[in-house]
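All protein chains of the complex are present and in place, except for one that has been dropped.
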Amino acid sequence: MDLRTPDPNPGWLSDDELSQVRRRMPILCVEAIPVRVDGLGKISEVGLLLRASPEGAMSRMLVTGRVMYGETVREALFRHLEKDLGPMAFPLLPTTPLPAQVAEYFPLPGMSPFTDERQHAVSLVFIVPVTGSCDPRQDALEITWLTPEDAVSDANMAEMEGGRGTLLRSALYGTGAL
Amino acid sequence: MDLRTPDPNPGWLSDDELSQVRRRMPILCVEAIPVRVDGLGKISEVGLLLRASPEGAMSRMLVTGRVMYGETVREALFRHLEKDLGPMAFPLLPTTPLPAQVAEYFPLPGMSPFTDERQHAVSLVFIVPVTGSCDPRQDALEITWLTPEDAVSDANMAEMEGGRGTLLRSALYGTGAL
Amino acid sequence: MDLRTPDPNPGWLSDDELSQVRRRMPILCVEAIPVRVDGLGKISEVGLLLRASPEGAMSRMLVTGRVMYGETVREALFRHLEKDLGPMAFPLLPTTPLPAQVAEYFPLPGMSPFTDERQHAVSLVFIVPVTGSCDPRQDALEITWLTPEDAVSDANMAEMEGGRGTLLRSALYGTGAL
Partner (left out) sequence: MDLRTPDPNPGWLSDDELSQVRRRMPILCVEAIPVRVDGLGKISEVGLLLRASPEGAMSRMLVTGRVMYGETVREALFRHLEKDLGPMAFPLLPTTPLPAQVAEYFPLPGMSPFTDERQHAVSLVFIVPVTGSCDPRQDALEITWLTPEDAVSDANMAEMEGGRGTLLRSALYGTGAL
């Protein structure tokens, strides 16, 4: 007899199922680069999340996560922004589902600039201005705001996992911020 | 002896010079589609300007104008938005100079979907969320907010000059708003 | 004892698994709009596939299909183009994984302009010039080449499933072909 609370989202995958599917299908993700902009839309600061791995290693991250079944790309983006930056960040979501970049992560290096040992993930990457105050939750220790130049410094890029330093540099170049 | 007030922008063109250059060079313009968005960035309304021509004919317009010498695309976009929507519109300018569309206007029809009898103009078109209240100035009589569906209705598109109805439809399709 | 030939792609999903996953996760797809272009890159014709459903209903389709585990977006695009247009189509693949459009298909209407009753699919849509001769295989009966105007006629759009007429119109508008 199963006494568990009914799954609130029966259409979604359990952790076990997810870990299986992750080795069988590309996983669709969204990724957000939180930025502060001036009145003309020019990027003045980039927000990077500081994360500690279970082993205690620190790394710098973007806002990222899966798109769930039945969820639009916009909804997924909003959900992950709220989860990572808190409810008072007031992100300005893009008017279009067309991303600034598409990043393809593979478990093994060499197929693309991006790796993710857990899965083959394809990530739609958006630059998202945030207008409120950020209060990182979950496993993020803090958010650091850096100038675009500092954000893509070699030191910072070395702390970003899976090639996300390259992704960040690429996205910022496209905006003229660098 | 020249008693005129010194030209505040000596690098810019007089009306006479402009009308000459307009027949000799493509003119770089920016164009903004003002929109209202919901919390997820989805377009709920599109703002169209109602204009009266010197002959009294009415037409529906987007925010549009030239990029001046020494001005960035962002600055031109901001200047024209402020001029057409007033200082309290609080537009959210794009983080990138990459436009949603490029529209090429020619004096004669047939070279592109877009015509402008005054000039050969190339317009970088942006979708710009506005968050404040709009108070059209200059020659615009009013701004009307329409649902995306109404904005691209055949009736409305017929009132837009130079193929801008096609431009609007194209840009809105790309956002998933239609 | 299992005498079957070993699965050549053990990382991929069986039909049963796929039909289950399709109701639990968004499926990443690619979609190609085959076009003929003139020497300046301007679209002169659009290729639509004619398909017969198992029930015998005819519909017009784009080239479309899933991205498999371990496959890049480019590889998936090439594989589906070859499968649907034959080995002599010589498609010119895009230099970037950034799509012309992102189409979100949901089983139920209302969440986006696009529906797919089998699944929640997110499709990266590319416009792909083909330079060779097309020889549709699989379940496609034939490929028809239409002018951009004819391709988005009301009659044709009514024959395209899942909102793909809207997608086609949107993508063609963005190129200035309409």
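The chains carry the letters A, B and C, assigned in the order they are written, with residues numbered from 1 in each.
In the analysis below, a contact is a pair of C-beta atoms (placed from the backbone, for glycine too) under 8 Å apart; a residue touches a chain by one contact, two chains touch by 3 or more.
All of these numbers come straight from a predicted model, not from anything done at the bench.
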item: Missing chain: touched chains present in the view; value: A, B, C
item: Among A:R23, A:R36, A:R79 or A:R169, residue touching the chain not depicted; value: A:R169
item: Candidates C:R60, C:R74 or C:R169 - the one touching the absent chain; value: C:R74
item: Chain not shown: contacting residue from C:S14, C:T96, C:S133 or C:S153; value: C:T96
item: Residues in subunit C touching the chain absent from view; value: 35, 37, 39-43, 72, 74-75, 78, 92-98, 100, 127, 129, 174-177
item: Those residues of subunit A which, in the complete complex, touch the missing chain; value: 101, 104, 112-113, 166, 169-170, 173-174, 176, 178
item: Residues of subunit B in contact with the chain not shown; value: 11-13, 17, 21, 23-28, 67-73, 97-99, 101-102, 104, 106, 111-112, 120, 122, 124
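Quick note on the criterion: only the chains that are shown with their structure count from here on.
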item: Chain whose Cα centroid lies at the greatest distance from that of subunit C; value: B
item: Chain centre separation in whole Å, for subunit C relative to subunit A (CA means); value: 28
item: Centre distance in Å when subunit A and subunit B are each reduced to the mean of their C-alpha atoms; value: 34
item: Two or more partner chains touched - positions in subunit C; value: 101, 104, 112
